[in-house]
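My questions will all concern the structure given below.
Here the complex is missing a single protein chain, while all its other protein chains stay put.
Per-chain numbering from 1; labels A and B assigned in written order.
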Amino acid sequence: MKTSYGKAVHAERLKLRRSPVWLAFIALPMISAFFGTFNYLNNIELLKSEWLSLWTQHSLFLCYFFMPSLIGTYCSYLWRLEHTRHNWNSFLTSPIPLSALYFGKLTHAVWMTVLGNLWIFFLYYICGRLSGLNSPFPKEAVSWFLFGTVGAVAICSVQLFLSLIIRSFAIPIGIAMAGGIFGLLVTNKGMGLRYPYSLYSMGMRANNPNLALDASAHLVNSLTYVFIFTALSILWLRKHEISAN
Amino acid sequence: MSTQNLIETHNLTKVYSKVRCVDSVNMQVPSGTIYGFLGPNGAGKSTTLKMILGLAKPTAGNITLFGTPVNEKNRIKLLKQTGSLIESPSYYGHLTGEENLQIIQTLKGCSEKDIDKVLKIVRLEEARKKLVNHYSLGMKQRLGLAAALLGFPKLLILDEPTNGLDPAGIQEMRELICSLPSEYGITVVVSSHLLSEIDQMADHVGIIRKGELVYQNTLESLHSHAKQQIALRVSHTAIALDLLRQDGITATQEDDYLLLPLVDDNYVANLCRQLVSQNISLYRVEKREKSLEDIFLSLTGKESSL
Partner (left out) sequence: MITLQMEYRKIKRKKIGLTMCAMMSIQFAWLLWASKNPSEKELLQGWLYNLHTQPLLCAIMMPTVISVLASRLADIEHKGNTYKQLKTLRTAGALYHAKVLCGFLFILAMTVADYLFLLALGYGHGYVGNPDLKAYLLSFVLQTACCLSLYLLQLDLSLLFFNQMIPLVVGLCGSMLGVILMYLKTYSFLPWGGFLSSAIVMMDWNPATRIVTYYYRDFSSVELFALCMIAVWIVLFYTAGRILFTRKEG
């Protein structure tokens, strides 16, 4: 006997069949890695910190501009399944608590983000070795991955909320892109930990592998954002009369 | 509260931007019946059904399903026993019909075998591996019904299920719906804006007009309103009544008229002869006809489109 949550996750997985949306999570980091490595090799006389220098080249644009938008795209896709073809009627009359239905969506968004992040680090490792870096792979990368992923979950919950309340597919993605770029400014002003779109790039130590991250603040703030936007989404599902089409 | 009724609403009201779309509706759907919910487009049928399903929240009034009040706490328990098809069918176009049903089956937590059963019932077995995007509208509608049937719920709510179907499809859908109470013990609420359709399916009827439930009873009783009658106006009503009683015919008095059931021409001729022979003046002999259509129109208001 499956729990409601288990049923919701399984149902979401069934919905995602036959749509190779994960390809985007493969392609975009590849472009970024390819270009980052290319740039690293071209400027090797300036970039002397080996793995750390390579990471700056890999992570900068990906973490600020593209992962937030990509996560936004995926979240928009998850809700678009319900926003089209009158699916709200069927979605909301399934005998499953609305919170479980929401967590079904969040689980898939987070799952895809984790896989995407793993892929980014895999590419980093491969590109490093191919560029002839023989020194050991930096141990800090584990922390980058973990905090990056936690930050990404915060973005997932914000974007899921936006794509839930905005029926347009594209507008939440525009917001994600604007949010990511704005994060560059916010981080520069030293307020990155307070801003959801910066939590990812800061966790990943994008462009700045030596950043001393305030780990507890990062975790607390990320989880606070997850909590707030999850609550908002579930509240919206409960209180707002969503009509099909 | 009667336990006979599967659905009961009490003064159910829904106000959208100051318009009372559903106004104090007291709906009573007896268990094991097909309840035809009839009304012109925009009369409040969908809104009422949506409130029963929890898709819309009542402005006032309350609803009980299976004797249990509809609220946030009971939502899941009630939805488990309910299947529905509201407005247009819901579907994921990039998946096959079977995959669509698997999603609903997972969420409902019913047996996988049900998928085969419902596909057979709606006769979509051959199209099960086809993408729903390539289905015709009728097939999508049948898929929607199949999804509603999954788990064989006690209550099925179908909102305009024949919308967009061709005549053969309508006939098929009708036969299917008619078989549900007897074969699976399912109580069906089916809405339509076509009287003829409800007439052929339902055994109970509710008629809604501008948000108000203007009629609710068995279909039979609606039909009895529709009987053809002979109306008679004579100078001595009492004598005529007596004559009729002797012939075993019960007539009722309405204004100056005597109303008797539709009798054959010979009897009318004989009656007239008898009345005249007894020196009673015969002013009017009319055939009065009130069709189901007339009743429906008078209940829903002629100005509304059908």
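One rule holds in what follows: a contact is a pair of C-beta atoms (placed from the backbone, for glycine too) under 8 Å apart; a residue touches a chain by one contact, two chains touch by 3 or more.
Small disclaimer: the values here were computed from a predicted structure and weren't measured.
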item	value
Omitted-chain contact residue, chosen from A:L115, A:L185 or A:L235	A:L185
Selected from A:N39, A:S53 or A:S143 as touching the chain missing from the view	A:N39
Which of A:V9, A:L54 or A:L70 contacts the chain that the document leaves out	A:L70
Option touching the unshown chain, where A:A170, A:M191 or A:L235 are the choices	A:A170
Chain A residues that touch the omitted chain in the full complex	19, 21, 24, 27-28, 31-32, 35, 39, 61, 65-66, 69-70, 73-74, 76-77, 80, 83-84, 167-171, 173-175, 177-178, 181-182, 184-185, 188, 245
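By our rule, only the chains that are shown with their structure count from here on.
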item	value
Rounded Å distance between chain A and chain B, as computed from the means of their C-alpha atoms	50
Partner chain A, residues of chain B touching it in the complex	53-57, 72, 76-77, 79-80, 82, 84, 86-95, 99, 102-104, 106-109, 147
Chain A to chain B touching residues, read off their complex	1-2, 7-8, 10-11, 14-15, 17-19, 81, 85-97, 238, 241, 243-245
